[in-house]
Each structure stands twice: as C-alpha cells, then as structure tokens.
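Below you'll find the structure I mean.
The complex is shown incomplete by one protein chain, all other protein chains being positioned as in the whole.
Labels A and B are assigned to the chains in the order they are written; within every chain, residues are numbered from 1.
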Amino acid sequence: MTKTATSRWRWKQPSIIPGFGLTLGFSLAYLSLIILIPLTGLVWRTASLGWGQFFSILFDERTLAALYISFGTALIAAVVNAVFGVLICWILVRYDFPGRRLIDAMVDLPFALPTAVAGIALASLYAPKGWIGAFFTPFDIRIAFTPIGIVVALIFIGLPFVVRTVQPVMEEIDREVEEAAATLGANRFQTIFKVLLPGLAPAVLTGFALAFARGVGEYGSVVFIAGNIPYVSEIAPLLIVIRLEEFNYAGATAVATIMLAISFAMLLVINLIQAWSRRRYGYV
Amino acid sequence: MDVTINHIRKEFARFPALNDVSLDIRSGELIALLGPSGSGKTTLLRLIAGLDQPTEGKILFGDEDASHRTVQERNVGFVFQSYALFRHMTVAENIAFGLKVRPSATRPPKAEIRKRVADLLDMVQLTGLDKRYPNQLSGGQRQRVALARAMAIEPRILLLDEPFGALDAKVRKELRRWLREFHDRTGHTTVFVTHDQEEALELADRVVVMSQGKIEQVGTADDVYDRPGSPFVFSFIGSSSELPVTLAGGGVRFNGRPIGIGAAGEGPVDGKARLFFRPQDVVLMDAADALSGKVTACRRLAGTRIAEIDISNGEAKGGKPHHVEIEVPLDAPVTLGADLSFRPTRWRLFFEG
Partner (left out) sequence: MSKSARTTHFRNPADESPLVKLLLILIGLAFLGFFLFLPLVGVFVEAFRKGAEAYVEALVEPDAVSAIKLTLLVAVIAVPLNLVFGVAAAWAIAKFEFKGKAFLTTLIDLPFSISPVISGLVYVLLFGSQSVLGPWLKSYGIEILFAVPGIVLATVFVTFPFVARELIPLMQDQGTGDEEAALSLGASGWQTFWFVTLPNIKWGLLYGVLLCNARAMGEFGAVSVVSGHVRGLTNTMPLHVEILYNEYNFVAAFAVASLLAALALVTLALKTLLELRFGAGGAGGRRH
C-alpha cells in the first residue's frame, strides 16, 4: 500500500472480520424488498395524484376532522402520560413497596398485549355500563364511544414509552446531586422542580414525542372504543381503512402520505432533541 | 467558625460507624480527616453538614447547638466527591444556585448575584467558562466549579469529601497546592476527607487520623509522623516495621536476645510489647546485641536504598519469618544473602495487656 492509498477517502474502515459484504448485502436487499420498495410505491402513487387532487383530499372536511382528532387526542394522551409516566418512574425508582417488581414488569404490558385485545378490554371497561364507565354515567359523562375514549386508549398505548425512556435516566441521578442542592439551601420542593425535573427534561420530551407519534398512528386499540362517528370520533388511520374499503385508493393514499410525512417529522424532532441534549449535557 | 464535635456516635442498622468521637475544629483551620475506607471519616463529614444525624452526641457551631438544624439551615459548603454538579445548568447557573433558591427576603438582587458569580469564577480561575456546561469541562475544572458553588453561599464552614479522588496524579498535585493557597487567602474553616496520607500531611494544619469509627490521633503533620500515638497510626502513616518483643530488666529483647535498646521509663519493666521503627531510623553496626539477619531483597528508591532483612535467623517458633525493611547507605556493602546487623536509633514501644 502506498501512502496515497491509505489517506484516500474510503467508505469502510478495513477490518479482519469477515462477512461484511454478505451481511450488509443481505440486509440492504431485505430492507429494500420489505420496507423501501413498498414505501416508494406509496410515495409514487401520491405523486401520480397531482397537487390538485392531493389538496382537495387533504382539505376535505372529513380528512381534516380525522387528522385533527388523531393529533388532538394523541397530544392530550401524551401530556397525561408525560405527567403520570414521570410519577410512576419516580415511585418505581425511588420507593420500595410490596409488588414494585411486578408493577415494573407490568408497565410493558401495552408493548406486549395485542392492540385489538386492549381495544375491546378498554371499550367494555369504559362503556356506560362497564366497571369504570358506570361511575361516570350518573354525571352524564360518557367515556367510551367519544373522543375521551380515544384518549383513554392512547394513554394505555403510550405510557411505556415515557416510563421506559425516563426510567434509565432517573436511575442514574446521583443522590449527591440532591444533597448538594440541600447544602446550598434548596428545600425539597426547589430541589425537585429546579434540579431534578429540568435535568430529566430531554428524556421526558423524548418519551412524550414517542408516545405522541405512536398515538397518532394507533389503530387497533382505538377503533373499538372510539365509536367511529365521522367528524367526531373518527381517527385518521380509520379513515384510510374506510377509503380502502370504498376502493378509493387516491383518498387512502393521500391521507397516508400526510400521516407519513408528519411521522417522519416527529422522528426527526426526536433525533434532534437527543442530539442536542447529548451535545450539551452529555446525556439523553 | 469554631466547630465542636461532642461525643458523637453514629449507627447504621446497629453497626457503629462512629463511636464516641470528639473533636475541636478551630476557626480558620484546615483539617484533614485521614483514614482507610470504612474508618468513618466521610460519615463524620456528613454529620457536620447535617446530611445525616448522629445517633448520640452533639455538634456545635460556635456556641450554638447545630445538632437539630437541617442541612439547609446549617449553611455549610459541601464539595462532593463526585462534585454533584447540576448537569443541565451552566457553570454560572451552578454557582448562582445557592443564592437564587433563597427566600426573596434574603435573596440578593440579580445584579449582585451576577457580580458574585463573576468574582467567584475569578477566584477559582475559571473566568470565561461561565456559559459552559459541566459536561464540557475537565475534571479539575469541575472540581473548582463545585468549590465555587459551595463558596457562593458564604458558608460558615467548608467541607470537602475526597476533593482530589477522581483526578489524575498531575492535576491532583496542582490542585492541592492551589487549594492551600485558596484557603490561606479566604481563611475559611475547612475540613476535608482523604485516604491519601501525603495529601493530608502536605495540606492540612492538623490531621485527624481515624480508624474503625474512632479517632486515633489528632495533630500536626510532624506530630502524627514523628510521634505516632498508637500502633495504628505508626503503621498507617509512612513506612515502618513492627516486631513482637519482650522487656526484661529495662532492656528490649527479640527472640530472647537483647537488641541493644532500652525500655527505661516507658512502662512496666517486664512483659510483652510491640516495637515500631521506621526504615530510616536505624544504624548499621557490628555488635552482638543488635538485630541481625540475612538480606532477602534490596531495591533502589530514589536517593536511598531499602534492604529487606529476615531477622528470624531460623529461630522463629512456628516457622513465621520476620521481615523488616531498613534504609541502608548507598555505599554500604549490601549483597543478597549477606548478614547484616543494625539497631534502631528512634523507636516506639507499645505495651500489651
């Protein structure tokens, strides 16, 4: 090897470990077949719609209502999860109480439980005659089959995103940091709200964004509890399904593309939060 | 601020971490708590700060009983071993924290806080780094931010837990000198915990040597090094050799033979004792009543030479050889396996029973 050869730009660092070509080649081929080509198909189909048709579908009242409901309920659920997720993290990390281990494990339930199962369980629980819904019926509050029901389902779906993002960061908080705040004269309230929570902000924000992104696209757990009334409790993913059932492929594609674009934007935001936090504070 | 520690006892789950500890810290003093890990030195520091509460005993700040004051009320500056900086705050925000959390009645105005922060940054030689985050600083810089943050509240006493523990050797030496100058300039009563005797002896006005929850000795560097008060202090500080000896008729005997040093006036005339001496406090001599043995190892240590000698001469009962280390002149004829006789010139006897 001459000097020029070693200083040349190369896209892969030399290594004595074999299998790079095979594994990368296979991965790329599989990734393209399963993910990239089908997604390109979606984008290509949207492009063939033309702007006029695309915007007329997008600004259709029912589309806007569905997007508004999807994003609105996902936002509310993510806020609720951010608050209670941090609280649940706190009791799991800091306190010892009987059953803590079990509860810690159960937080992952929404990851493991099929969404359809969660959907019918929540629907029957929060229905006007359900175990929980019955408590609200006397006050004329209906949870299932209204947008509140959607929020309930999205809280269920999103909770572990916040807890599992915040928990590792909270576990790493050095008790000495809290003691330091105390020696400097801060009371417990000040320590929590000026030292601990701001330190957790990047993780909470990330968990919030993950829960929100997941909530926007969620389908299975929502359709059973939502009531699915157009303009009231019809979510965007359901609208895609309805358009498909009507063989209105253009309609389905346009709504899907919008949702996809927003999901990617969310993904970008999450990555930016993490990169920013890592650069500045040295942790996520 | 004088601090008086009065018969303190501290138990963790029934295990005594500190047992009847008393200590007077004088205003403006720089004191080192020195001891091996588990000796209770950090526990004592945390009790002074109010981060823990003693099981028994009192701590006085001046004449005031601080025992029941909360940590917030005590107004102590505490520098943690991990520094415990707030990672999401800049250097300036870290330093200002203690002032900003004060109730509005005693909180200085914003401009004043800014000025105080600037002064402190100047004092710890970090001017210009005020906008940095802790993550963007070196270990030595973080240490000084932690110190500035503790100083910002104008503490009555400054407490440092292993202040140089997490730094590499070179930075540690620099900061050590710097801390001494800093102390001389500000005159704060300062207590620091260390397991590094060199650090304690070099830096502190007085060293408190601790072991197993008790204070073994309090004194200047010269006191604890030249006049160790207990076998523990003798063996913990500096290098030393220890021999089991018997006393008979005012003379000290090892393995039944007199070794040419007397025990007059030091305690009971006859009985068992432990003899301690340092490697450099010996003289080589050719005499029958001296310690003698074979050279088993010899090594060069900077400007001196250390010989390891087996002085049991095969007589040790139970087969346990006695090795001692002595310093020998560079020009002395010392070869491996050779016989060597010597006598301690300065020693200390600790009587048993």
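Note that contacts are C-beta pairs under 8 Å (C-beta built on N, C-alpha and C of every residue); 3 or more make two chains touch, one makes a residue touch a chain.
As the structure is a computational prediction, the values presented were derived from the model and not from experiment.
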Margin query: One chain isn't shown here. Among B:D52, B:D161 or B:E308, which residue touches it?
Written below: B:D52
Check: Of the residues B:H68, B:K115, B:R177 or B:K272, which one touches the chain left out of the display?
Finding: B:H68
Next item on the list: Touching the absent chain in the whole complex: find that residue among A:R142, A:R164 or A:R280.
Entry: A:R164
Item checked: Identified contact with the non-displayed chain, of A:I69, A:L122 or A:I150 -> A:L122
Next item on the list: For the chain that got dropped from the picture, name the residues of chain A it touches.
Entry: 11-13, 15-20, 22-24, 26-28, 30-31, 34-39, 41-42, 45, 84, 87-88, 90-91, 95, 97, 101, 103, 105-122, 124-125, 131-132, 152, 155-156, 159-161, 164-165, 167-168, 171, 175, 178-179, 181-183, 188, 191, 210, 213-214, 216-220, 224, 236-238, 240-241, 244, 249, 252-253, 256, 259-260, 263-264, 266-267, 271
Check: So that we can see where the missing chain sits, which residues of chain B does it touch?
Finding: 51-53, 55, 65, 67-72
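Please note the rule applied: only the chains that are shown with their structure count from here on.
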Margin query: Please tell me the distance, in whole Å, between the geometric centres of chain A and chain B computed from their C-alpha atoms.
Written below: 54
Check: Which residues, counting only chain A, touch chain B once they are in their complex?
Finding: 174, 176-177, 179-187, 190, 194-195, 198-199, 201, 280-283
Check: What does chain B use to touch chain A in their complex?
Finding: 49, 51, 71-72, 74-78, 80-82, 84-89, 97-98, 101-102, 133-136, 149-150, 152-153
